[in-house]
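A short worksheet on the structure shown next.
All protein chains of the complex are present and in place, except for one that has been dropped.
Chains: A and B, in written order; residue numbering restarts at 1 for each.
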Amino acid sequence: MNIDTRKRELVKELSPMLEKSSLLSKIWIAALISIILVGLYAFVLQLANGHEVTGMRDNVVWGIYIVNFIFFVCLSYSGAFIAGVLHFFETPLKNSIARIVEITTVLSLIIGPVFILLCIGRLDRLYYLFLYPRIQSPISWDIIAILTDLIGCFVYLYLTFIPDLAILRDASKENAEVPNWRKKMYRFLAIGYQGTPSQHKRLHKIIRIMSVMIIAMAIVAYSVLAWIFSLTVQPGWNSTIFAPYFIISGLYSGIAVIIIAMYIIRKFYKLEKYITKIHFFAGGVMLLIISLLYGYFTFSEYFSRWFSHKKHDVDLLNTLFSRYFWQFIFANYFGILMPIAILFFKKLRTVKLVTIAAIISVLGIWLNKYLIVVPTLETPYLPIQDTRAEFVHYTATWVEWSLSLTGIAAFCLFFTLILKFVPAIPMSGIIDLEKGKQSKREKNNPIVTEF
Amino acid sequence: MKINLLKYIKITSFLVALLLNIHSNAQESDASNYNMSFEFKTVKQHDNSRLLEASFTGKNKEDRKDVIPMFDAEIKFFNVLNEDEVLLGAAKTSQAGIAQITLPENQKYLTDEDGNINLVARFEGNVNVEESSAEIVVKNIYLELNLEEIDSVKTVLVSAFTIDELGDKIPLEEEIDIVLYVQGMLSKMKIAEGSISEGAYEFEFPTDLPGDVKGDVTVFSIIEGHEEYGTVIQKKNAKWGVFQQQIKKTKNTLWSSAAPIWMYVVLTILLVGVWANYIYTIINLFIIRKEGKDLELETES
Partner (left out) sequence: MKKKQTEEGGTDRRKFLKLGLMTSLTAITGASIVTSLAAQEEEKEPTGEMIRLLTPDGKIVEVNASNINKYPEALITPEESRKGIPDRKFVMVIDLAKCKNARKCVEECQKAHKLDEHQEFMKIQLIQNHEEGQPYWFPKPCFHCDEPPCVIVCPTGATFKRDDGIVLINNERCIGCKFCVTSCPYSARQFNWGHKEKFDDKSQPYSPETGVPAAEGTVMKCDFCPDLLRQGQLPHCAKACPMGVIYFGDKNEDIVTNGEETVRFSQLINDRGGYRHLEHLGTKPNVYYLPAVNRQFPLERGFDIDEEIKERYKDVPYVQELKKQGKI
């Protein structure tokens, strides 16, 4: 097998994704941009009128913005973890989804903190966080951890782009169809990677080190996020297992989102050859294992509160089961048991059903985060009295909903745009795989060339 | 002509009515449903000066809780003996309705046969407000306060006396009530209530009062509102407080501005470890780039 011809074949196969944009993708991007524009309008409204336009008031001061923040950072964690783990185990499956996983990681880590910014009352004083930091505050830890994690994941993503950019650069040298700016971009970003053995070795060395670092950073970042809640004294938040619980729920939602992304990309770019049924099968098994763990953690949380029936825990559970009854049932019963039921049976692990299970999981996790953040604020130690009626309960306003949808739309949009830049399946990975297979074959059946 | 005149009269009277109406709206209501209340008292202060205080307020006839102080009214204070009136001073009432003058220790008063000083405070009335005045009769007595340790017991000794023409101290014969206070930051705290008999009063000072941070205590002895002597105040300082709080300077805690030291250490270790790794990665990227460039130059040449 000639590496160069193989590279050209791959480029020919995968580059239509990059250059052409079909009608469907144009409509898709237009829809996303329109959602984002509505969200921008909502943001301007919030900037001009203050946080009064949201539903947050004096008792429930954290609402959907914080829920979205936790949710997106939680996605990123699982991306980092899976990317790192996949890199360790050189499975043939890993290559096809590695890029999707890494892009999910970076994008959700960019979008998550934007939601925190929406929740801050005085954006004009944001730099005080760096001018007058207090390191005893969990928020300071969170800022440091997320920034570091973001940079790490970004560097890691870029490292995995380099070989593919090199292939694209070489392939586009002769191709007149590729616009000049693209050629220049590939050349610049591929930083002179020629695929020589020493470069290859060096690159893979630093990728390996970074992958370990990312797993560690992600654990730290997500624990710190959980500590923002569990280091307070509030009922419902002051739990000892919050950090592991958040990590497990991160894995859960992350795998689910990756499955959904796999499904959409496979369908849209017609990559059935690379993202196969086996991927969905394996993803389904992982989702099953994690969902069992996640269900176990959720059960421990609520069961011990219910059993030891301390007064404030009982008040919290009453709120959960009266005002948020259907959300609680969906998030913590249906959202866990349904995916388990689907994924438990081998026969049911088809592509479509696994994706449906993943969608249910994602919705369940989002609601679970909502039920962690808001009901605690509605049932504080001292009963909410002597305040206005609207300060007692929390209902999100259209501004908050539209900004949440904007976050999701921005995620999808950036994902799509990146996939126009580099192919969804790492080409260098395919080549490495095939090289590996060939060398294994040669080891087993040495071909004697006679000349 | 007649019609014209009428028209003019109409307009003129309208304008005049407008004028009067506006001016009357600019004024506030008058005090016709308020009763004036005038009070007068005297306090002998710790440096033996005498304070004369007059309080002039208006009380609503219907709502007894509605009390408005009289502001900027001139009150004159007189020392009266039979028909003679000596003007001691004058003062204007403050926004709280209180007018005060302070007379020094060596002020000479006209006294009657029993040694009483007659004092009058008067507001000279006008068309709208009637004249108000009040009179009090007071005897001049002196209060002395001593804080001594007698047999290692902290004792407060109070003596009350008058000074006769020869300058001798004559202890007070009658019994008067006296109250002892200790000065706090916002108010005085009562520590004893008793009566001066034969011109003296003794009190054992409590042994567990902290006093202020340096252990200082200011003791007040006050005769309150006596009909013959008015209010008499005397005070003295002593280091009798037993303040022993060790002021624990809480530094480097979770809630102080400087964090616990171990937090700084852990943070530095973590950050240095992670960022060192990033820098290592970036250095390697530069090496790859250099290698690639060299290779390119080679192949080109």
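The criterion applied here is as follows: contacts are C-beta pairs under 8 Å (C-beta built on N, C-alpha and C of every residue); 3 or more make two chains touch, one makes a residue touch a chain.
Computed from a prediction, not measured in an experiment: that's the story for all the values here.
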Could you list, sorted by label, every displayed chain in contact with the chain left out? A, B
Answer key for B:Gly211, B:Gly230 or B:Gly292 versus the chain not shown reads B:Gly211
Given that one chain is not shown, which residue among A:Tyr41, A:Phe188, A:Tyr296 or A:Tyr381 touches it? A:Tyr381
For subunit A, enumerate the residues touching the unshown chain of the complex. 49-52, 56-59, 61-62, 119-122, 125-126, 128-129, 131-134, 136-140, 143, 228, 231-234, 377, 380-389
To test your reading of the contact rule: which positions on subunit B touch the chain that is missing from view? 8, 11-12, 15-16, 18-19, 22-23, 25-32, 34, 57-58, 68-74, 95, 97, 126-129, 182, 184-190, 209-213, 241, 243, 245, 253-257
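By definition in this document, only the chains that are shown with their structure count from here on.
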Rounded to the nearest Å, the gap between Cα centres of subunit A and subunit B is 64
With touch defined as at the start, can you tell me which subunit A residues reach subunit B in the complex? 134-136, 144, 148, 151-152, 155, 159, 162, 190-194, 196, 198-199, 202-203, 205-206, 209-210, 213, 217, 220
Contact footprint of subunit A on subunit B as seen in their complex: 254-255, 257, 259-260, 263-264, 267, 270-271, 274-275, 277-278, 280-282, 284-285, 287-293, 295-296
